[in-house]
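Here the complex is missing a single protein chain, while all its other protein chains stay put.
To keep things simple, chains are lettered A, B and C as they appear, and every chain counts its residues starting from 1.
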Amino acid sequence: MGFSGFRVIKEALTGHRGWGPLWRDPAPRAQYDIVIVGGGGHGLATAYFLAKLYGRHRVAVLEKGWLGGGNIGRNTTIIRSNYLLPGNQPFYELSMQHWERQEQDLNFNSMVSQRGIINLIHSDAQRDSFRRRGNSMMLTGAGARLLDRDALRQMVPFLNYDNARFPIKGGLMQTRAGTARHDGVAWGYARAADRMGVDIIQNCEVTGFRIEGGQVRGVETSRGYIGAGKVGVAVAGSSGRVMAMAGLRLPIESHVLQAFVTEGLKPVIPGVITFGAGHFYISQSDKGGLVFGGDIDGYNSYAQRGNLPVVEDVAEGGMALMPMIGRARLLRSWGGLMDMSMDGSPIIDRTPVEGLYFNGGWCYGGFKATPASGHVFAHLLATDTPHDTATAFRLDRFARGHLIDERGAGAQPNLH
Amino acid sequence: MSRLDLSQSRDALIDRNRPLSFTFDGRPYQGFAGDTLASALMANGVQLVGRSFKYHRPRGIFSAGSEEPNALVTLRSGARAEPNTRATMVELFDGLEAGSQNHVGGLKHDLMAVNDLAAPFLSAGFYYKTFMWPRAFWEKLYEPAIRRAAGLGKLSMQADPDSYDRGYLHPDLLVIGAGAAGLMAALTAARAGAEVVLADEDARMGGRLLAEGGLLDGAPATQWVAQVLDELAALPNVRLMPRTTVFGVYDHGIYGAVERVSDHLPTPGTRVRQTLWRITAKRAIMATGATERHIPFADNDRPGVLLSGSLRAYANRWGVTPQARATDPVLIFTNNDDGHRTAQSLLARGVPLAGVVDSRSGARSLGEYTTHAGAMVTGTKGRHGLRRVQIRTADGRDSWIPCGVLGVAGGWNPNVQLASHHRGRPVWDRERLTFLPGPDGPAGLIPAGAACGHGSTIAALADGRRAAQTALAQLDRTATAPALPQAEEEPSAIAALWHVPGKRRAWVDLQNDVTVKDIKLSHQENMRSVEHMKRWTTLGMATDQGKTSNVTALAVMAELTGNGIARTGTTVFRPPYTPVALSVLGGGDTGANFRPRRLTPTHHWAEANGATFVEVGQWMRAQWYAQSGETHWRQSVDREARAVRSAVGLCDVTTLGKIDVQGPDAATFLDRIYANTISTLKPGRVRYGLMLREDGFVYDDGTCACLGDGHYVVTTTTGNAGLVFQRMEFARQCLWPELDVTLISTTDAWAQIAVAGPKSRALLERVVDGVDLSNDAFPFMACAALTVCGGLPARLFRISFSGELAYELAVPARYGHALMERLMERGADLGVTPYGTEALAVLRIEKGHAAGAELNGQTTAAMLGLGRMVSAKKDAIGAVMSRREGLAGDSRRLVGLQPVDPAGKLPAGAHLFAEGVAQGLATDEGWITSACYSPHVESYIALGFLDRGDQRLGEVIRCANPLEGQDIPARVVPAHFVDPEGGRLRD
Amino acid sequence: MLIPHPLLGLRDAQEFTYLGDAALLNRPDPAAGEAAFADYVYLRDNPASVHRELWFHEQGDRSWLVVTRNTLTHEILGAELARDVKLGGTA
């Protein structure tokens, strides 16, 4: 039975006896048409779209821990489609369009909230480059607004406008951007996929690929061998580890990104604000916590925890941007495992191994991409051709020189 | 008032001779020095102190420490207002103001309390199931309502007025926690001569020894504590840090700690409010003690219900108990002996006792009070404060016991958090029914005392000494073990009781209003892994981080799954241990000094001459020099640019990076750094150089001057100075260490001033000491070391960014200011004019020189029209990759653009389209990189990258700027608007 | 983190900037061609274990170091001057 306000009331009056499991815990079958490795947002979304749009129901999602336990449950929940390059922008706009239908498509409230995102401008040169980006957004229908200082001050009066080391001169805003409840996204996809027959198998770690004659046959797991016609890998920070089992090296390094949340406070911050000069971005959750973050720690890491200098650096950025948050207290910090690619953009492509497909290199932009990533990866798995919005995310673009380098930082992941 | 009278609490640690007045919700009260806000409120009979997060249930003080879930207040007012502050951790000071939070209307009559009536609808995860129709209503209606209701305290919205600083300590041993174990550990290590830091979150050291009221060596334990602290304080190798919370364990023995330097004072005065310490310790001892857990039962959240050990602490340390009236009797509910110790303490202090309800059949009283063995608490009454408690006796009979306070003793959870900060999991101990620090904790962190299950005083003392000896041994120090004081045994004999079964709501997480029912629903909906349960119910996500609820909750879940607690496991503990103010984490300068700023040698001169400054990387540069009568920056910039084209201008270009390259292999080295050849450069000559990244994209450009054999000066762009130096060192040390070459940055050593314009030679001839500057003697791209102004050593380079006859003159930085003045004075009749970065930009755009906007890391040499500079004859960084199909095949080229309508404006950042095409990313042919008004061309001009631009000169294209509603026709022209042949700069 | 500088002892990692895999010492011969350079510039082993990596002591003595560090635990097993590693041919 579906979720609805009426159902909530009915259950409330009958002692909540009617609520069933959000998803089954099936035992793995011997063979699936498609096995998705990774029960995070992207893997679950891929399974959902395979069933929903491409009629593939003999699909399994294998998760080594508990579903939604990776970056989907460990991020700052920002959704946006404010990219510069043609290789990226249409894809993220597709994602934004999915976000705008999320609740209705999934019958699950993942609390998509389009309260807007503002990238602050600190110099004329930056305004010029933001204008170029804003125009890319306009040209894909994503929408954008260039705010001058006064308009910005009207919107967010609490920033440090008058005594700043990096003066605030305006901002580039996408009003359709915002946040979503990260766990709710994973659970919504899991529940919807499960209801369409997808087997979500938790505590099932892939320990190897069975490859015969350059063709993948299935995966070895902690719960035994599972046969598969095709295998799609969507394991974010574990990409290097998992693909190495198939003998592949990737243009990816795994890094740690810390994120932070404060104690609950009454509403103060309307949307999402990003402060490039100070390496700081912030929003406020519906529960009242200020959710913020900054740069990655900057060194290869699988530890899923960061160090103090970045904590201080991020807090300094916050204090410089909005000194009024000083007496708010940091409640929790955590470290996510980022698969940082060599040009800062993702890879969604076939691999040299027949039947093995890869989805990764999301850097710290994976959350906002979740719906589109699932959609285009499902498209690739189902049709063996890249989705129109994802033709640039090829694995060979590095060797051939067709890079998608938004920042122009070059082949150094910790600069993207 | 329920302050215990003097005779009965003679050893309470408050100073009755120092009364302090304070207000709570505007009402005046009085407490004493040594009180916390919580103990002072109790002393004044205040039971109702707050409201719960979700149901807005009335709440009272629940604990005596940092685990407090209920008593959250907003401390102080105005810009110093501090929301969500635990009353249990606030030291009372005279004039303290505190207010309750999270209610509409008064605390007593909170209108939001209606939520409690709606509780059945607000079950775990309910919001994921509704608020979805109609779609538009989420942002407009539901979410704003939820946001308003959520949150706890309010921010003042004013900047924090206090100051904060940072410090770094490097002790041999950091002891975290100054209770029995910590004190013993510190004493052992200190006597062995180790550098010791002893930190405790409490203002007063001693931990539970201050709360137990027990004896050590026959005297009150507080006396032993005082003796030990006196000895430690006297030792030079010991640093005592009270009011200091170690909040996080980081890599390689680094600990984050916050010292609350002056939070116990009305205002910090000249001191900082707090200090952030980064403590690098060779070893650390985690003597963080334990936190008591409660036992959920029906309506267990009323004011007056609190932890038994805290009740004991209030009685012994502060001489207070939390009844509304001193005559109200106190009841204890326990599943172990500790509850009886509270009963003993209360009896000893003359507190009326209603007895002890002990879930263990066969439990016995340890004093003159009734014990209901095998009984359980099954309900409570009392709207704003406890009045009656219902118990079910062993034989199943229900009865109501009148009482004002109920102390709950469910056993103790070791504070293992720090040991799990590196993601090591605690392990379950079936004996003690607790989680203990796991074996895979942070390297160098040694748990001790109650924090690893040695909870009794005597065991904690011994274990603290053991831990110190272990640490010292690892540091190769021999320790003589101090004798342990005598103490009596304190058995626990705990029998598992995680919650009292029943139909009514029994709270597990008091602050977030998570009940046993919610956990059952979570289980029913297959949210069974602890992480799913936590996220579905929000258990443990409140400001108390689940200190009093996590273990109980997963015990309940284990019961439901039948998996057992060990297999159910815990959630991950992450920093901070307790919440930390952002102002101390981001301490130090937040305003204009947030980051260092670099000033040019002529900065003060520019200031005095009306310059407006702009941040360029770390630097402040003069943007333009407004003259009287100029009302718009454009007037100043146009004047400055014209002056350079017609006479002579001066611009401080010190900010360009300067790297001194010396050594016999310098030329070979530079050939590999630059895409073009340098080795053919002769002394006294300068060459333009292009640097690529190894991936083949343009990285930086600048000039390379040969000052003599094996001696070069490389200049970089302002923004890349540091990075270029780093990459050059990489090449020197990591790629070609066999080359004999050394690099020294000299950016700051020289003040460098661009002297540009047709009259620049005439001006320079007036300052250089007897050097022939004629075109033949000192041609374009010449350089020389010479002297100026009567013997001042200088370097002169004939290079041009503006396209005019131009030079750059470098003198030792301390003379930059004076040189500027001298050039202005000597050039007065030539119309010499200082110009800023805006005019500089205009001049270089007119000349078509690439700068930051063109060198953005996404462009190839070919795009810049410099493809031929990439030598195929030699190895250089980036040469090979620049030939990749994707780069070689990129047909976009740098072009000039002029609006078809001479009055038209060209915006940088506009995208370029052929006339008449449908504008979209598919038809996008490039973008405008830089644009300005050109006083020389007398219209707007721009540079941009256009697909096949080199073959489209004369074509009219569209500059689309939909962001600002513009679509401007412009003509494609060559990328240099002045002197295309370059005659001017060569004459 | 603390980097055990071979000349200066334990130093705060904040003084350093990080580049990445020490394989960047092994720049191919220009004759090796594009494919070899593409591997060199872009492909990484990215191990979840011991990792040899390049750190630059930018706010120190400007030495490039090869640090051997476990990316799972952050434990550091050693550090050498990159120059010595390169000249010793042990990269």
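Assume contacts are C-beta pairs under 8 Å (C-beta built on N, C-alpha and C of every residue); 3 or more make two chains touch, one makes a residue touch a chain.
We take it that contacts and distances are computed from a predicted model.
Peer 1: Given that one chain of this complex has been left out, which of "Sarcosine oxidase, gamma subunit family", "ABC transporter substrate-binding protein", "NADH-quinone oxidoreductase subunit L" or "Peptide/nickel transport system permease protein" is its protein name according to UniProt?
Peer 2: Options "Sarcosine oxidase, gamma subunit family", "ABC transporter substrate-binding protein", "NADH-quinone oxidoreductase subunit L" or "Peptide/nickel transport system permease protein" narrow down to "Sarcosine oxidase, gamma subunit family" for the missing chain.
Peer 1: When the whole complex is taken into account, which chains on show are touched by the absent chain?
Peer 2: When the full complex is considered, the omitted chain touches B, C.
Peer 1: Who touches the missing chain here, C:15, C:34 or C:75?
Peer 2: Candidates C:15, C:34 or C:75; residue touching the omitted chain: C:15.
Peer 1: Would you indicate which residue among B:365, B:662 or B:923 is in contact with the undisplayed chain?
Peer 2: B:662
Peer 1: Taking the full complex into account, find the residue in B:122, B:366, B:723 or B:749 that is in contact with the omitted chain.
Peer 2: B:749
Peer 1: Touching the hidden chain in the complete assembly: which of B:218, B:596, B:770 or B:916 does that?
Peer 2: Residue touching the chain left out of view: B:596.
Peer 1: Quick one: which of B:79, B:112, B:149 or B:240 touches the chain that's been left out?
Peer 2: In the complete complex, the chain left out is touched by residue B:240.
Peer 1: By the contact criterion defined above, which parts of chain C meet the unshown chain? Give residue numbers in ascending order.
Peer 2: Residues 7-12, 14-15, 58-63, 81, 83 of chain C touch the chain absent from view.
Peer 1: For the chain that got dropped from the picture, name the residues of chain B it touches.
Peer 2: These residues touch the chain not displayed: 163, 165-170, 204-205, 229, 233, 239-242, 259, 261-262, 270-272, 275, 278, 280, 588-589, 593, 595-601, 603-604, 618-619, 654, 660, 662-663, 740, 742, 744, 746-751, 787-792, 811-819, 822.
One rule holds for everything that comes next: only the chains that are shown with their structure count from here on.
Peer 1: Would you mind pulling out the distance in Å between where the CA atoms of chain A average out and where those of chain C do?
Peer 2: So the centre of chain A lies 30 Å away from the centre of chain C.
Peer 1: Which parts of chain C, given as residue numbers and ranges, touch two or more other chains?
Peer 2: 1, 17, 19, 34, 38, 41, 73-74
Peer 1: Which chain A residues touch at least two other chains?
Peer 2: Chain A, residues with two or more chain partners: 303, 307, 399, 411.
Peer 1: Taking the complex as given, what residues does chain A use to touch chain B?
Peer 2: 3-5, 7-9, 11-13, 16, 19-25, 65-66, 68-69, 73, 86, 89-90, 103-104, 107-115, 122-125, 127-140, 144-146, 158, 160, 163-167, 181, 183-184, 187-188, 202, 262-268, 278, 284, 286-288, 303-305, 307-308, 311-312, 314-320, 323-334, 397, 399-403, 405, 407-411
Peer 1: Using the touch definition up top, name the residues of chain A that touch chain C in the complex.
Peer 2: Residues in contact with chain C: 238, 240-241, 244, 249-254, 298-303, 307, 309, 342, 398-399, 411-414.
Peer 1: Mind pulling up the chain C residues that touch chain A in the complex?
Peer 2: 1, 13-14, 17-21, 34-35, 38-39, 41-48, 51, 53, 69, 71-74
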